[in-house]
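Some notes on the structure that comes next.
Not every chain of the complex is shown here; the ones you see sit where they belong.
The first chain written gets the first letter, and so on, giving A, B and C; residue counts start at 1 in each chain.
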Amino acid sequence: MAGKPLIWLTSAPYAGARMRAGIDTLMAFAAFAQHPEVLFSGVGVLALLRRQAEPDRREPSLRKLIDSLPLYDVETIWVDAASLETHGITREELPAFAQCLDAAAVKSLLNGASHLLCY
Amino acid sequence: MTLHCLNSDAGSDLIERLLGWLDAGDAVLLLGPAANVARSTHPALAKLLAGDHRLYALDDDLIRYGVSPHDHRVEALGYDAFVELAAAHRKQLLWR
Amino acid sequence: MRFTLLVLGAPDLGGANGHALGFSRALLDAGHELGCVFFQDSGVLTALAGCEAAQAEHDLRSGWQRLGLEKHASLYACSASALRYGLGDGSSSQRLLDGFQVRGLGELVEAQLASDRVLTFAD
């Protein structure tokens, strides 16, 4: 089947474990050389925010995990532009390798994928 | 061609986002609490019916949530038809 | 046609977990193939042994078990999630229900590669 698998991350981070499960899946797909794509939308975009400090506990920052994705050959992460607006997030706050997509571009990303996994 | 499964009756924001990503040839299937959107009196139903995509609901969930009768423009499906729908669409998105 | 199902919802009554079971049965009845059902996140609670629930919920777990034992469906509980939810590493039948196996995410990777369709079930 043409295209690459797309992991869609749309759950709230740090509230339930679903976002973390999706990132685990993304990293496994990358480790198995599937060259996965990843799309953040909805409240899932909160996972992209950088902490200025760490809370006083050994809680991993998802942004740090996400920043490490290029090491796993995930060169681009896709972000739904409308969701950024909904949550008041500016593009400057995103990792440098994040690309914002309008609805038309999201549709073509979805259409080009081999499979979708929804977290 | 994507099958959009909607599994929540959480409000109009989610439906707006789904509609924004809906492409020609896509279909929408109402599951779980979203079965309630299939009632003729639901304020979000008109939005979901606009456009030329097909709108379905799982019959088990129509029964479960007491949606009877459902709006005649929503097609009720059993699991067998759900499988056919999934086979007819290359991909599935789950909205909740 | 070959399907892989990703189940993220717990075995609660009337929810996505039951949708996945209904869908699995129907696809087998229609002559399709089930690559695997991959349970992850709270979905792995489906495979947790020693839960006592209402009859209908019990029916949900035993429905999955029948699919695994009688139809030889591959029912995989994600290993990372299994550890988190107390299913252990799959070595103890005190923790893992018959019919399920604990497997790594690599199994999901392989299943989707060999499948025509992948569907997600979550509440």
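Keep this in mind: a contact is a pair of C-beta atoms (placed from the backbone, for glycine too) under 8 Å apart; a residue touches a chain by one contact, two chains touch by 3 or more.
Everything numeric in this text was worked out from a predicted model, so none of it was measured.
Each kind of chain appears once in the view, while the complete assembly in this file is A x2, B x2, C x2.
Note that only the chains that are shown with their structure count from here on.
The centroid of the Cα atoms in chain B and the matching centroid in chain C are 24 Å apart. Within chain B, residues 91-92, 94 each touch two or more of the remaining chains.
Listed for chain A are residues 115-116, 118, each touching two or more other chains.
Interface residues of chain B, counted against chain C in their complex, comprise 5, 7, 31-32, 58, 60, 64, 78-80, 82-84, 86-87, 90-92, 94, 96.
Chain contact summary for the complex, chain C toward chain B: residues 1, 3, 14-16, 19, 22-23, 25-27, 29-30, 32, 116-123.
The touching residues of chain A, counted against chain C in their complex, run 1, 5, 17-18, 21, 24-25, 28-29, 32, 34, 114-119.
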